[in-house]
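With one protein chain withheld, the remaining protein chains of the complex are depicted in position.
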Amino acid sequence: MIFSQAHALALVELLGVLAFAFTGIIEARKKNMDLIGVYTVSMITAFGGGTVRDLMIGHYPLYWVQHSGYALILLGFAVAAAPLSSSFYENPHITKIFIVLDALGLGLFSAVGAGVAHQAGCDFYISLLLGVVTGVFGGVIRDIICNEIPNVFRRNELYATCAVFGSAVFLICLYLSVDELSATLISIAFTVTLRLVSVKYRVKLPF
Amino acid sequence: MIFSQAHALALVELLGVLAFAFTGIIEARKKNMDLIGVYTVSMITAFGGGTVRDLMIGHYPLYWVQHSGYALILLGFAVAAAPLSSSFYENPHITKIFIVLDALGLGLFSAVGAGVAHQAGCDFYISLLLGVVTGVFGGVIRDIICNEIPNVFRRNELYATCAVFGSAVFLICLYLSVDELSATLISIAFTVTLRLVSVKYRVKLPF
Partner (left out) sequence: MIFSQAHALALVELLGVLAFAFTGIIEARKKNMDLIGVYTVSMITAFGGGTVRDLMIGHYPLYWVQHSGYALILLGFAVAAAPLSSSFYENPHITKIFIVLDALGLGLFSAVGAGVAHQAGCDFYISLLLGVVTGVFGGVIRDIICNEIPNVFRRNELYATCAVFGSAVFLICLYLSVDELSATLISIAFTVTLRLVSVKYRVKLPF
């Protein structure tokens, strides 16, 4: 049982990283960046959130430095995606799949981020914040590089708010002595559900 | 005497943090950000300068990670400020009070920042630079996130220049064996005076 959960997590991680990288590719292409720009923005979108978290708590080595396979996978991904036209990205079926994968990534990164901060000795509230940072700051840096006001801070459907609740659910599970793998999966399920419901019904923050 | 100075410093810190956070709230609201955006920008404005300084010298744990009470206070502050209209922020009385509080924060952060760098073994000039970074880089990151050229780099009334002189006064006091609390208060008085005089008489750098 634990074994299959670990496998599920590894798959979610790969899908989440690719979905995050994909949003970077889309934004970079919209800005007419070349392959170097597309690759850099996709790397920063996928690993920027975890990197900011690790810098805040002095947690080394960074994940992508230690697991360099991901940097190579994203290189292949950026090369493969480069010749695709922007109409591909606007295909509604692609958009739907992409929103689900992105929600999976958001859920995983928020839970794992909160867990790393908690293990580093941060208290509940700072762990919660650093979980959210892990989930959303890759996108924040992506938008800053692409010269936009970060999308996550605007009044769209709930996004960072999902990460807030996801991190909280993960940490509460830990305090209730749920094992970490189960806590992660429960938290991801919560975040993904909240995110997809808010997209479907266009839920926004009141202010 | 030392006792009351320490209390004065704690009060200045709270007022300075709140003033810095307030400028973040104003800018974020101007850009129509939601509560998450307002809170993030206010946190970054208040603690971004000190965080950049600490990253430059590898100084852990970060202040706001260790003192998580501030992150909660700013959350309450962002929630309370959210429903206020922008006309509130443009009230000239509020603006005046705000300029004084912001000057207090600038003075404190520059002095404390120079002191932290000095204690970490940086020489006079690098300590001076890191004092200025502590005082002004929260606002720099705020403006970058809000998609503006950082205000502090434009030809307005003196701002970073006040932090330069404030940091220098603090470090010179230390070299003259003034105790750290007194050096901080002297430096703050110097920075605040210079800042308020430059606002009143619209002093700018010649180039």
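Residue numbering begins at 1 within each chain, and the chains themselves are lettered A and B in the order written.
Definition applied: a contact is a pair of C-beta atoms (placed from the backbone, for glycine too) under 8 Å apart; a residue touches a chain by one contact, two chains touch by 3 or more.
The structure presented is a predicted model; accordingly, all values stated were derived computationally and were not measured.
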Give the residue, chosen from A:4, A:68, A:87 or A:177, that touches the chain omitted from the document. A:68
By the contact criterion defined above, which parts of subunit A meet the unshown chain? Give residue numbers in ascending order. 28, 31-38, 40-41, 51, 55, 58, 60-62, 64-65, 68, 71-72, 82-83, 144-147
Pick out the residues on subunit B that sit against the missing chain. 55-58, 122-123, 125-126, 129, 140, 144, 147-150, 152-155, 160-161, 164, 204-205, 207
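Keep in mind that, in the parts below, only the chains that are shown with their structure count from here on.
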Roughly how many whole angstrom separate the Cα centroids of subunit A and subunit B? 31
